[in-house]
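Note sheet for the following structure.
Omission of a single protein chain aside, the complex is shown with its protein chains in their original locations.
Up next, chain A:
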Amino acid sequence: MSGVVAVIDYGMGNLHSVASALEHVGAEQVLVTHDAELIRQADRVVFPGVGAMRDCMAEIRRLKCDQLLADALLEQQKPVLAICVGMQALMTRSEENAGVDCLDLIPGNVRYFGSSLNSAEGERLKVPHMGWNEVHQTRDHPLWQGIEDRTRFYFVHSYYVDAAQRDLVAGALDYGVHVDAALARDNLFAVQFHPEKSHTAGLQLLKNFLQWNGQC
């Protein structure tokens, strides 16, 4: 039973695609909201995000979504899925916009790919990292259920997560540098890619999230 899923809306970008993908895989009710009471009553929480970090963090703080997220994550211990900039916002600090302090819910940094990125074979890599890349599942997790290791997911980002606690990494890839594609800790799962745009594999991950009890 998925129950009610709250997609935290802090005004950055279109969240309909996340909501419609969740509905497509059987969510009973999806609320796109920043209403504290609705989020508190929801059974699970999605923390998405697109756009530049400075503006995102400003809106997250202005709408008190930082507190709502911390409550859901740490006090209520509900299953939480963070997506893309939502994942980055969990970290300590981002290099974007000349440096932005983030939520520091997970120790680590968000780094820029740089403007002259090369693969190990010397091939030039474009930035943003845009398109379908293979995610190496570095550990088992209920959210990987039914998804083969090294399945491709859709990415679009110029900054990447570098977690300080390496045992939290659940998915990884190389794109000139080592990229943490997924992090897992207790009732939190965070992904750099867009499951809502990753076709069958992404929909499977969202389906897994709806069935997840928040335990690893």
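In the analysis below, contacts are C-beta pairs under 8 Å (C-beta built on N, C-alpha and C of every residue); 3 or more make two chains touch, one makes a residue touch a chain; residues count from 1.
Here is the rule we go by: contacts and distances are computed from a predicted model.
Visitor: Report the protein name recorded by UniProt for the chain absent from the figure; options are "Imidazole glycerol phosphate synthase subunit HisF", "DnaA protein", "ABC transmembrane type-1 domain-containing protein" or "FAD-binding PCMH-type domain-containing protein".
Guide: Choosing among "Imidazole glycerol phosphate synthase subunit HisF", "DnaA protein", "ABC transmembrane type-1 domain-containing protein" or "FAD-binding PCMH-type domain-containing protein", the correct UniProt name is "Imidazole glycerol phosphate synthase subunit HisF".
Visitor: Write down which of A:Ala36, A:Ala58 or A:Val156 is the residue touching the left-out chain.
Guide: Considering all chains, including the one not shown, the answer is A:Val156.
Visitor: Of the residues A:Asn14, A:Gln67 or A:Gln145, which one touches the chain left out of the display?
Guide: Result: among the candidates, A:Asn14 touches the missing chain.
Visitor: Among A:Val4, A:Val50 or A:Leu63, which residue is in touch with the absent chain?
Guide: If we include the chain that is not displayed, A:Val50 is the one touching it.
Visitor: Out of A:Val4, A:Leu63 or A:Val127, point to the residue that touches the absent chain in the complete complex.
Guide: Of all options in A:Val4, A:Leu63 or A:Val127, contact with the hidden chain holds for A:Val127.
Visitor: Residue by residue, what part of chain A touches the chain that was omitted?
Guide: 13-14, 16-17, 20-21, 24, 50-52, 115-116, 119, 124-134, 150, 152, 154, 156-158, 174-175, 194, 196-199, 202-203
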